[in-house]
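This report concerns only the one structure given below.
Heads up, one of the protein chains got dropped from this complex, but the rest are sitting where they should.
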Amino acid sequence: MKKIEINPMTRLEGHGKIAIFLDDRGNVDNVFFQTVELRGYERFLQGMPIEEVPRTVSTICGVCRCVHFTCSCKAADAVYGVEPTPTAKKIRELVLNAHYVEDHCAILYALGFPDFVVGPTANAAARNLIGLVQAVGAETGKLVLKKRYAAVKVIEMLAGKPIHPVAILPGGWSKQVTEEERKEILELSKDMIELGQLTLKVFEDVVLKNKDYMDLVTGDVYKVVCNYMGTVDDKNRVQYYDGTQRVVDTKGNEIGRFTGKGYLDYIAERVLPWSYLKMPYIKPIGWKGMVDGDGTSLYCVGPLARLNAADGMDTPLAQEAYEKMYATFGTKPVHNILAYHWARAIELLNAAEKVQQLASDESITSPDVRADLGTPSEGVGIIEACRGTLIHHYKTDDQGIVQEANLIVATTHNNGPINVAVKRAAQHFIKNGQVDEGILNLVEIAYRPYDICLACATHALPGRLPVQVDIYDSKGELYKTLRNF
Amino acid sequence: MSDWKPNIVVFACNWCTYQGADLAGSLRYDYPSTINIIRVPCSGRVEPEFIVAALKNGADGVFVGGCHPGDCHYKEGNYKAIRRFILLKRVLTSMGIEPERVRLEWISGSEGKRFAEVMAEFDRTIKEIGPNPVGRDGNGR
Partner (left out) sequence: MADKLKLAYFLSGGCGGCDMAIVDLSETLVDVLPNLEVVFWAPTVADVKYKDLEAMPDKSIDVGLYSGMVRLGEQEHIAKVMRAKCKVLVAWGICAALGGIPGMGNMHTKEEIYKTAYFDTYSTDNPDGITPQTRCVVDGKYELTLPEFYEYVRPLNQVVDVDYYIGGCPPHHSFVGEAILAVLQGKLPPPGSWITGGKAVCDVCKRNPATQGEGREPITAVKRTIDGAPAEGKCLLQEGYLCLGPITQGDCGALCPKVNIPCRGCGGPMPGVKDFGLRAIAAIAASMENEELVDQIPSPVKLFYRYSLPASMLGRKVK
């Protein structure tokens, strides 16, 4: 096998990296998806007052603008041994749901739809926000952006800053909601619901009505069989802000439930010598390696995982869409990863409906936004970030100064499944040493549904995870390098 | 390392410590040659930036001398100085600089002997802890 190209390895270091190894016949032997960055938040949070942590960890990701913020404060509640006041809880939930609306919208329009509008296998020259605005026309573009902005406005109104918000406090919220604000939010929620409906319709028109796409969505190439995890309420319906973590296996059977510190009984993270990102697995099953299928210890989080791990949605319009999705596949759980986009659209609508519900509740303006705090010690916060379960765990001294911190972000949970997805796609598309640039896109499609949020793990926005694919021949010699950046 | 001599910067208030230094000189109380005195109008004028700039540019120790409480010509200058100094010292300590490298004392114009003693003591302290880790290339590296 001849070496065609060797790219000097200097400076090719950011972002994601995929290493593909070929066997003697030029078929795929093994694939590794490597994450190549580490920022050390867990270390430098040490020594900070716990109430300063939410606004600080928020900068782990500017796309997930509200999630590290909310999650770390739930952990801070637990550190102080308090429940937030009912009003504060409603405000937090409202802000988180508004964030779901704007984030899911950004991801779908900047990342999910272009794949299908342009075509999944076409080269994605216009697969970006600007391209999409051009494709759908300025008016439609404006409409979507305007409706999305309604959600951004709600975040700023209640949380202080639209990106990296600040208004959260252990046990509460730093400001009351005024009646004018409540009314305005209620008004804005109409825009959000319309956005949700519009988005589902776009998905149906573009994807469901196109047989080729449906073959791809329901086919076996983009399929990863693993366990799923998500938050549910007492009726096992999808929740984002609070509830119980439910874990289901590859067949959809519940295999575990936990809250708070219980995560340590269910999740362990394997350190890998070849990636800066650890690889979590389900602890009671035990480390079974980087493989999917029945009995695997890998699990998935995120929109599809949440829907798979639950029995339904808690709002009427979203529930309707939920039923439709599972009826289309005719099975549950759905292991087809392109359905992540569908699940995302359903959640967008669900979140918009919840914003409306919460803003309809007049008691959200009541003044009891701060709870009395106990003596700080240790606590865990769990929420569903848009991209999946997020866990923050802190230990403080008796002054509330952080001594230890542990964070597990959504992309980390999905590390294993992403590796499997990429390997499967590579095995399918690379045959007899035939490798060309088009492969790159097909492999990209395998990880894009997870929306490897990117900033959380590697700092990039939805749209393009900059990734380099290194292909090695059977002797371990670099055979070809492909990159999308 | 044996021939290493510390480089010590002293910010001395014009109304007290600076005169104390003068007095020490005229009374022939010896103080170490490692001391470089910079005259300032008041200890309250010594910005945290000055102290860090000195450390960054190769000082192994920085000393601030001001008027005794109640004696500051600008009333509040020395009170301001000590609050800033305490806070700065905490910050420098967390940043890996030994707290003993920076010191603030009240030394009046009549305390020539004390000036010499305090300087000798500070010089000893700095010799014990050794060269400033910030280094002398002025680059902080």
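Here the chain labels run A and B in written order, and each chain numbers its own residues starting at 1.
The rule we apply is simple: contacts are C-beta pairs under 8 Å (C-beta built on N, C-alpha and C of every residue); 3 or more make two chains touch, one makes a residue touch a chain.
Owing to the predicted nature of the structure, the values given are computational and were not obtained by experimental measurement.
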item: Missing chain: touched chains present in the view; value: A, B
item: Residue of A:L145, A:L186, A:V291 or A:L317 in touch with the missing chain, whole complex considered; value: A:L145
item: Residue in contact with the excluded chain [from A:R270, A:K288, A:K332 or A:H428]; value: A:R270
item: Among A:G26, A:P162, A:G256 or A:P449, residue touching the chain not depicted; value: A:P162
item: Residue touching the undisplayed chain, where the options are A:P280, A:G379 or A:P417; value: A:P280
item: Residue ranges of subunit B at the interface with the undisplayed chain; value: 47-49, 52-53, 55-56, 80, 82-84, 86-88, 90-91, 94-97, 133-134, 140
item: Touch list for subunit A against the chain that is not drawn; value: 9-15, 17, 19, 21, 30, 32, 34, 36-40, 42-44, 46-49, 51-52, 55-56, 59-63, 65, 106, 110, 124-131, 133, 138, 141-142, 145-146, 148-149, 152, 156, 158-164, 166-167, 169-170, 174-175, 263-264, 267-276, 278, 280, 287, 370, 373, 391, 393, 399-401, 404-406, 408, 454-455, 459-466, 472, 476, 483-485
